[in-house]
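The next block holds one structure in the form of structure tokens; read it before the comments.
Here the complex is missing a single protein chain, while all its other protein chains stay put.
Each chain carries a letter (A and B) given by its place in the written order, and its residues are counted from 1.
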Amino acid sequence: MESRSGHLAWLPHLILVLGLALVGFPIYVTFVGSTMTTPEILSGRMSLMPGGHFVENYLAALTQGMPQLSGVPVARLLLNSLIMALSIALGKMLISFLSAYAIVFFRFPGRMVCFWMIFLTLMLPVEVRIVPTFQVTANLGLIDTYGGLAIPLIASATATLLFRQFFLTIPDELIEAARLDGAGPLRFLWDVLLPLSRTNLAALFVILFVYGWNQYLWPLLVTNTASMTTLVVGIKSMLTVDANTPWHLVMAMAILAMVPPAAVVLLMQRWFVKGLVDAEK
Amino acid sequence: MERRVVFEGKLLPYLLVAPQLAVTLVFFFWPAAEAVYFSTQSQDAFGLSTVFVGFENFATVFADPDYLHAFQVTAIFSVAVTLLAMLPALLLAVMADRVVRFAAVYKTALMLPYAVAPAIAGVLWLFLFAPGIGILANALRWMGVDWNYLLNGNQALALVIVAAAWKQLSYNFLFFLAGLQAIPKSLLEAASIDGAGGVHRFRTVVMPLLSPTTFFLFVVDVVYAFFETFGVIHAVTGGGPSKATEILIYKVYYDGVVGLDLGGSSAQSVVLMIIVIALTAVQFRYVERKVHY
Partner (left out) sequence: MATVTLSAVTKSYGSTAVIHGVDCAIADGEFVVIVGPSGCGKSTLLRMVAGLEAITGGTIAIGERVVNRVEPKDRDIAMVFQNYALYPHMTVFQNMAYGLRIRGLSKDDIRARVDKAAEILQLGALLDRTPRQLSGGQRQRVAMGRAIVREPQVFLFDEPLSNLDAKLRVQMRVEIKRLQQRLGTTSIYVTHDQTEAMTLADRLIVLNGGVAEQIGRPIELYERPASLFVAGFIGSPAMNFLDGTMGEGGGVMLAGGTALTITSDVAAGTAVTLGIRPEHLVLAAEGEAAAHLHVEMVELLGADTIVYGTLGDGGPSLLLRLNGVAEIATGVRLPLGFPAESLHLFDKSSGRRC
């Protein structure tokens, strides 16, 4: 509804532009910082125009071994983050899809028990049970492995509930038609349900990729060596908040840590917004 | 809600739920049970033997002034983060719902912080406010404010609150906008015909219809402030200065991982679990009507 009172029509735009500034300013300043040298940043009169060291800084960050990270270059952390985020996103989607399928499309003894067990996990974020979860993972020998980074985080009720909700909207007749056509449960899953779930899968992928990429406490605990840590966690080791902090590299790392999840969100925006709101209903 | 038509299958459904159930049992229920178990045990100094001590760990925890202090910090922190994340988001959503031109641009841009990790959000704001380095820190100095969050606990708390709220702004904005767009335009038109002005219309029609969204976001934001903001605190202040920004989840981590106090940390975990379960239960009582779990 565009305001009819013409003299105030600019007000929403003004407020929204202020909102954009609030959101954009910290990111912009960080980007500017990532194109300068640390002495330029520390000069006390840092310019708000990008400097001339963009290529140099990012190349250095990606390829040079960082002393603060036991000589591991950021490219390696980027790779770790990517593996972790993808494993969590795809793993969650797979196991949630299957379990939601079983719970919605079959009747079997213990079905409701399974549902409630999965549902209860909604109430136990990993942070709450962090220490014992760490011990279990350590006992299983998963410290400093990709398995340890991803597997404990791939069980989630959110994805299961989203799939369940969607599966419940599939008309009964479609299943009956499939039965008459001679399609068994697995064939129905593959030929009908999976293609119909495309939008949901896309939306979930965005939400879960961002979730996996942005994990902090868990990777912090479960990795001991710099070569296995993630970008989001690794950046902390670079920060000493004194003159020794290589600010230009920290800023480049911060930008690098934002680009992949931001790209996924922006590129898949259409599905993401719908899926986000649906997932929490 | 149940399907009328289902497939036949004896073994297949169990095979299908098995992976999720296995992960859930190993990484959710086992650790949760261990947390409860360890919260009633006490280890000797060398970790060689444990004895059952009942609620002693809980008593110790609640007698610990540091823990009570963390509780207080968490309360201030979570209320401030929630308000700061919700109010501007609501304002922006109302505005974004009104404009036609550039609507997509605003929406896309305001979505960005959602993709930013809390820890990275912390680093962004740290860079703006690092004493002697950050642009805004220098601006504050120039205006005569004695800004040094490394020494001033209140300033440190303010900084992590702003960084944490900034990240959560997007999420609230998207939900408020979706909620606003779900309000039938005919309802607002009816209110206009009834003579309700803009502000009055918002208060009497829009806000009541938006209240489920608001309540939902309130709970989500509180849970976010309790747990997911660990990255902000750890990256920006490390709980300091002198525990001024030590929220409960940070203390669980610090006592359990750094301090190696298994019993105390587990007791704290159990307290946190009860808080989350209570929050989630409250939320479901409210959301139930829509979802039929």
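Methods note: contacts are C-beta pairs under 8 Å (C-beta built on N, C-alpha and C of every residue); 3 or more make two chains touch, one makes a residue touch a chain.
On a predicted model such as this, the values are computed, not experimentally measured, just so you know.
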item	value
Where the missing chain makes contact, among the chains that are shown	A
Residue of A:20, A:42, A:183 or A:202 in touch with the missing chain, whole complex considered	A:183
Absent-chain contact - pick from A:18, A:94 or A:192	A:192
Which residue of B:5, B:68, B:190 or B:207 touches the chain not shown here	B:5
Chain A, residues in touch with the chain not shown (by the definition above)	171, 173-174, 176-177, 179-183, 187, 191-192, 195-196, 198
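Please note the rule applied: only the chains that are shown with their structure count from here on.
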item	value
CA centroid of chain A to CA centroid of chain B, Å	16
Parts of chain A lying in touch with chain B, wherever the complex brings them together	1-3, 11-13, 15-16, 19-20, 22-27, 29-30, 33, 41-42, 44-46, 48, 94-96, 98-99, 101-108, 111, 114, 117-125, 127-137, 140, 151-152, 154-155, 160, 165, 167-168, 172, 175-176, 184-186, 188, 210, 213-217, 220-221, 232-233, 235-236, 239, 241, 247, 250-251, 254, 257-258, 261-262, 264-266, 269, 273, 276-277, 280-281
Complex interface listing, chain B residues touching chain A	1, 3-7, 9-10, 12-14, 16-17, 19-21, 23-32, 34-35, 38, 88, 91-92, 95-102, 106, 108-121, 123-128, 130, 132-133, 135, 138, 150, 166, 169-171, 174-175, 178, 185, 188, 216, 220, 223, 227-228, 230-231, 234-235, 249, 252-253, 256-257, 262, 265-266, 269, 272-273, 276-277, 280-281, 287, 290-291, 293
